[in-house]
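For this view, one protein chain was removed and the others were kept in their places.
Letters A, B and C name the chains as they come in the text, with residue numbers starting at 1 for each one.
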Amino acid sequence: MNLAVIGLGRMGSGLARNLLRGGHQVTVYNRTRSKADALVHEGATVAASPAEAARDADAAITMLADDQAVMETVLGSDGAAAGLAAGAVHISCSTISTKLARRLTDEHAARRQSYLSAPVFGRPEAAEAKKLVVVPAGPAGVVQRCQPVFDAIGRATFVAGAEPWQANAVKLCGNFMIASMIECFGEATATLRKAGVDPHLFLEAMNALFASPVMANYGGMIADDQFEPVGFALKLGLKDVRLLLETADECAAPMPVASVVRDHFLSAMALGQQDADWASVARIAARDAGL
Amino acid sequence: MNLAVIGLGRMGSGLARNLLRGGHQVTVYNRTRSKADALVHEGATVAASPAEAARDADAAITMLADDQAVMETVLGSDGAAAGLAAGAVHISCSTISTKLARRLTDEHAARRQSYLSAPVFGRPEAAEAKKLVVVPAGPAGVVQRCQPVFDAIGRATFVAGAEPWQANAVKLCGNFMIASMIECFGEATATLRKAGVDPHLFLEAMNALFASPVMANYGGMIADDQFEPVGFALKLGLKDVRLLLETADECAAPMPVASVVRDHFLSAMALGQQDADWASVARIAARDAGL
Amino acid sequence: MNLAVIGLGRMGSGLARNLLRGGHQVTVYNRTRSKADALVHEGATVAASPAEAARDADAAITMLADDQAVMETVLGSDGAAAGLAAGAVHISCSTISTKLARRLTDEHAARRQSYLSAPVFGRPEAAEAKKLVVVPAGPAGVVQRCQPVFDAIGRATFVAGAEPWQANAVKLCGNFMIASMIECFGEATATLRKAGVDPHLFLEAMNALFASPVMANYGGMIADDQFEPVGFALKLGLKDVRLLLETADECAAPMPVASVVRDHFLSAMALGQQDADWASVARIAARDAGL
Partner (left out) sequence: MNLAVIGLGRMGSGLARNLLRGGHQVTVYNRTRSKADALVHEGATVAASPAEAARDADAAITMLADDQAVMETVLGSDGAAAGLAAGAVHISCSTISTKLARRLTDEHAARRQSYLSAPVFGRPEAAEAKKLVVVPAGPAGVVQRCQPVFDAIGRATFVAGAEPWQANAVKLCGNFMIASMIECFGEATATLRKAGVDPHLFLEAMNALFASPVMANYGGMIADDQFEPVGFALKLGLKDVRLLLETADECAAPMPVASVVRDHFLSAMALGQQDADWASVARIAARDAGL
């Protein structure tokens, strides 16, 4: 397929590279051009604007930081929507609000373009290694048409539904499952540290019980009280739980644990942890126990 | 070793069987004698009281329902403590309060007996299959002396510390990690159901992400909204989170997610779910969302 | 003073009437004109648009439902900002977000107009009876200049600070104090009803203890389980707690009780209570207890 990849942070660069490896034609765009140029020797063409990148694409994939970046890059002048042909698809892989996903659905429909939300689970290394879990949603025919894209970037694809925003809801709930596991591990180890128990002992027992790489990874950071290198910054974790709570509000569904997580992220922000890994939210439970 | 196993529910029977298979001499006691008799053809000797079972044992293992049962069976007249020789060990595998563990430590010390807490993680099938995770705590020498017991019943042993109650704290925190995962999965799927997303889709994505048998098991029950057969009754789950909150209180460590879990278990009790599997607490989050 | 009052719901009509009684010249505007006409015989002049109402005013007072209504009425074409003279003041009495208050501050500054937030505490009857509590914020000189307005509409004025949005933060926190009292009274009476205690007995004891008309009023509705006539609709209560949580987020200040209140309002929405009095949120605590 003829594809555009817009937004070349660590995630987006991984996507672009795997799409190139998969034999697709890829035009790339990034605000800071050097990251685009780095992909030229792997076969990418560099565009000067999102609109230009999207011009001849069957599908334009965006992988951007937040709602604000997506709105500017897609709906701004020289944005991807301005360049995309009628009948072509915008695939948004970014973690954005369900509200923006609904707006994008409408904006693209008004331009006779298609729109899919296709957020991904996985860290930058997973993006690089083609090990993402992809959760697309949108009209069945469009999802099917884009399957080669999902195959090229991930190890598994799960279709969330016929409305694009449903995929964003799934992504936000998935991040909540991780965030709440972090929070709970933090609460448990705070109690155990006050009981004189080494958190590493607890981690070993939990690894034997849960056998989950997610718990092994974050539990390890918490047991070590070591939150660098940063895989996912705490301020982004807070952004995601905010978006989740907005979605839950739209659905009139209370999520009390999500509220606890949000409150602890806020405390962590107040204490200056915004750029530490989001697992450092565990320090709040420790602090609340006087540690 | 010469061992006693007191309390022959599904967990205790599994323990006794594996100890016999491991070549130990095992005397068993159960309030309802038929369960003890069932082990005779596997080589067990049946005792008429906890005291009698413990009489000649190097170690007496108790696996009972709750604090009340342990107090009666161990400290009552004809209880295990009355029979156990000076120098012998009581190994309590039950999920009991840290407070009772400290009391048992003192009671046995006064009788010049040793005491270990050694709670286990795993369902009855795991007990049967020698796949428990064992978390003993107590004086290092005593733990070491009892290692053959742990080897005979489990697949892994993690020593929590030198004070028996520390193992109970670890057990309660481990159960909290499971309970909170159940609660969070319930909250997420309540929101997603209101968003029109099939919880099975969410479960598949989460299984791809977490790869944990715990989530696969409970997530499956929740996605199916099917809480039988009952692996662990909700009223016992509530008992455990109560004990956890008591321990956290002793440690002056707030655990806000544990409080949320407790509150939802209470609602489930109020609605008559006490005998359903504890994963049915997910129905409270659904109900709070108007489902 | 030469004043405009824009937005003539029950609150705004009360304000306009008291300003007329106070001897001020008042031009009024309301989307549904009949409510404006009703004030003519009390001396008001009717304008055809917010801009026209604000044209010759020293101060234009807005009393509108929410952020959306304020944005349209003030910043839309033919909005109040378009009519207001340089040097004149916009006094926003509506319960709006701190974010919109900051935007209005900027928008008016760009037009060389002044801006005050001056939210009020009190029900429509208090507005009618000149018994509101007024909380203005903004530059000291401007607040002082508008004191005759506050004197005409309220029984007490408390200046929140030099930045207009600070008054909105105070208003949202004040509403939170009421909402949380409602929630807590609901939780207490749910427990007591299950204990067989008449909530009216509890209310009497609490009235003897707190002596607060707020508790007497809402406690009475809850004890009677009677939520009509509607003083303040539940969906507006939810709107306000949402705005509070946004403000708390901006301030990086967790408010766990506000999160509980939000969650219970959401449940009430899911159950169709949006148009009942906000005190009906007490039914959620009762329902969670199986009542």
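Here is the rule we go by: a contact is a pair of C-beta atoms (placed from the backbone, for glycine too) under 8 Å apart; a residue touches a chain by one contact, two chains touch by 3 or more.
It should be emphasised that the depicted structure is a prediction, and the values quoted were computed from it without experimental measurement.
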item: Chain not shown, its touching partners among those shown; value: A, B, C
item: Contact partner of the left-out chain, one of C:A48, C:A140 or C:V214; value: C:V214
item: Options C:E183, C:D240 or C:D277, residue touching the unrepresented chain; value: C:E183
item: Interface with the undisplayed chain - residues on chain A; value: 194, 256, 263, 266-267, 270-271, 284, 288-290
item: Contact set of chain C toward the excluded chain (per top definition); value: 98, 121, 133, 135, 155-156, 158-161, 163, 165-166, 169-170, 173-174, 176-178, 180-181, 183-185, 187-192, 194-198, 201-202, 204-206, 208-215, 244, 247-248, 251-258, 260, 263, 285, 288-290
item: Residues of chain B in contact with the chain not shown; value: 242, 248-249, 252-256, 259-260, 262-264, 266-267, 269-270
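Methods note: only the chains that are shown with their structure count from here on.
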item: Centroid spacing, where centroids are CA-atom means, of chain B and chain C in whole angstrom; value: 53
item: Where chain A touches two or more other chains at once, by residue number; value: 248, 252-256, 260, 263
